[in-house]
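Of the protein chains in this complex, all but one are displayed in their positions.
Read from first to last, the chains carry the letters A and B; within each, the first residue is number 1.
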Amino acid sequence: MVDRLRPYRELIGSRIRSQTAYRRSFALDVSGSVMVGLVEFAEVYIIFANVDALGGLDFAGVALVFALAHLTFSVADLIIGHLDNLPTYLRMGTLDAFLLRPLPVLAQLVTSDVSLRRFGRIAVAMIILAIALPMNDIDWTPARVALLIIAATAGTAIFAALFLAAAAVQFWLVEGREFVNAFTYGGNYAASFPASVFAVPMRAFFTFVVPAAFVAYLPTLVLLDLPGPVGLPQWLGWCSPVAAVALWCAALAGWRAGLRHYSGAGS
Amino acid sequence: MFVNGFRRWATYRLALAAGAFTNTVFGLIRAFITVGAIGAAGGTLAGYDAAAGVTYAFLAQALIAPVNIFGWDELAQRVRTGDIAVDLARPIDPQLAYLAADLGRAVYTFIPRGVPPLLVGAAVFGLAMPTTALPYLLGVVALVLAIMVSFAGRWLVNLTAFWLLDLRGVLTLYVLGSGLLSGHLLPVHWFPGWLATAANATPFPSIVQTPIDIVTGRAAGAEALALIGVQLGWLIVLLAVGRLVFAAGTRRLVVQGG
Partner (left out) sequence: MIISVRDLRREFVVRRPTGRLRRTRTVVRAVDGLDFDVDAGTAIGYIGANGAGKSTTIKMLTGILKPTAGSVQTCGLVPMRDRKVLARRIGVVFGQRSQLWWDLPLAQSFRTLAAIHRLPETGWPARRDELVERLDLGDFIHTPVRQLSLGQRIRGEIAAALLHSPELLILDEPTIGLDVLSKERLRVFLAEQRAEHGTTLLLTTHDMDDVQRLCERIIVVDRGRLAYDGTLPGLAARVGAERVITLDLTEPAPPLRDVPGTRLVDVEPDGLRQRLSFSPHETTAAAVLARVGQLVGVRDLAIDEPDIEDVVRRLYLGAPSVGSSDGGVHAEQ
């Protein structure tokens, strides 16, 4: 089993070595990403400098939603965010080089890079999470602890699937990078705030089409034992793994279709 | 140079459409968050009711393209590769040449990337826009000044390329700072005291907050003219400093034999 992973260990290992080799620019990148995390949180902070509640949650609650959304997004970005370089790989013939190797193309693509500088945002999100959790005075049961872990894992999987689907689209729409940003970065933005602020159609979109609400808001409802808005009962907070699996099936199907299209086996 | 800037951006049609789509989605999300906040505040927040808040969100999104909030490093690249020598050899003043090109780009991208979010915002929420002509006339002036102030700031940031090897850190900081303090994320009028003071000490609110305030009629008459005056002031200062720093930078380049 360990031997099966040998190629991937080697591939990722060399990327990590290559990135950390330039210490000063790596440090700059990480601090840049810390700044990004802080400025994004500033939006929450500014709102709550003026009001006491947003979408039915107080500052602690919204901070929790924000932290969970940003943590899962940044981890997914670390692992798979470089997939939006696909047009460059297509242009440079890197995908052909992948096809000539005895490994699955997607696995090679995922291990072709690691965005270590995302660690800055991850750190900021973890700190906010660490502060928000006790601030919310949660009634901790084993079930709720499990839910937190499940939600964090499923949330990461959801964003990873979004990145994959976004990459698959690039097989057809080569200049489509900004278009898919609406779903990946837009999804992150929508996930960072309570879905109850959205009007019903938008709420439905960001729950059942792009499962942003499943990442942070719905699990937070369970943790805080609050009722959800119209159309989103609290128990959905347990269903983020379902959303993750469904989205992954769709994303993988899209990826395979894209690869077939590239190899001329599709259209 | 104006027409050239215009034409270069004319080739990115698909990218413009994609950009308009993304702007619209972000506009929608931002509008709902804004309305949520205003609702929680009891219907008005710092003088914004729900309609005004929504209008603000969509106008801020529509302005992204023209004022080019998300960074521009063309000048820095040219300094790094040495192509800047070509610009220096031309008989046109480099700063003004780039300014003209930037204005061309802004005009060209404004409609394809700016109008769709406004249309969607109007359809979904209804925008609260003034019915008289004066705010729009003053608004155009403010917008043009905003584009130029934004350029002047980005020009200065790019000039650090004469001294720094890697511009990424400075550029990220600038984009973040200007994004927040300009009022792009949330109106500066909502900032807590200390942050509002900090923002007003920078040219950034002149780039987003001011044109929006004027075109929506929030700032009218004498107040609008005062804001335009502030824009002009920042423009002159930034351009002047930009010229000095540019001269210093090119001197350094020549001395180094670059």
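Points to keep in mind about this one:
Convention: a contact is a pair of C-beta atoms (placed from the backbone, for glycine too) under 8 Å apart; a residue touches a chain by one contact, two chains touch by 3 or more.
Only a predicted model underlies this, so the values are computations on that prediction, with no experimental measurement involved.
The chain we do not see here touches A in the full complex. Against the chain not shown here, subunit A presents residues 3, 6-7, 9-11, 14, 18, 92-93, 96-97, 99-104, 263-265.
Operating definition for what follows: only the chains that are shown with their structure count from here on.
Chain centres here are Cα averages; for subunit A and subunit B they lie 29 Å apart. Of all the residues in subunit A, the ones that touch subunit B in their complex are 25, 28-29, 31-32, 35-36, 39, 42-43, 46-47, 49-55, 173, 175-179, 181-182, 186, 189-190, 193-194, 196-199, 202. The touching residues of subunit B, when paired with subunit A in their complex, are 12, 14-15, 17-19, 21-22, 24-26, 28-29, 32-33, 35-37, 40-41, 45-46, 166, 168-169, 172-173, 176-177, 179-180, 185-186, 190-192, 195.
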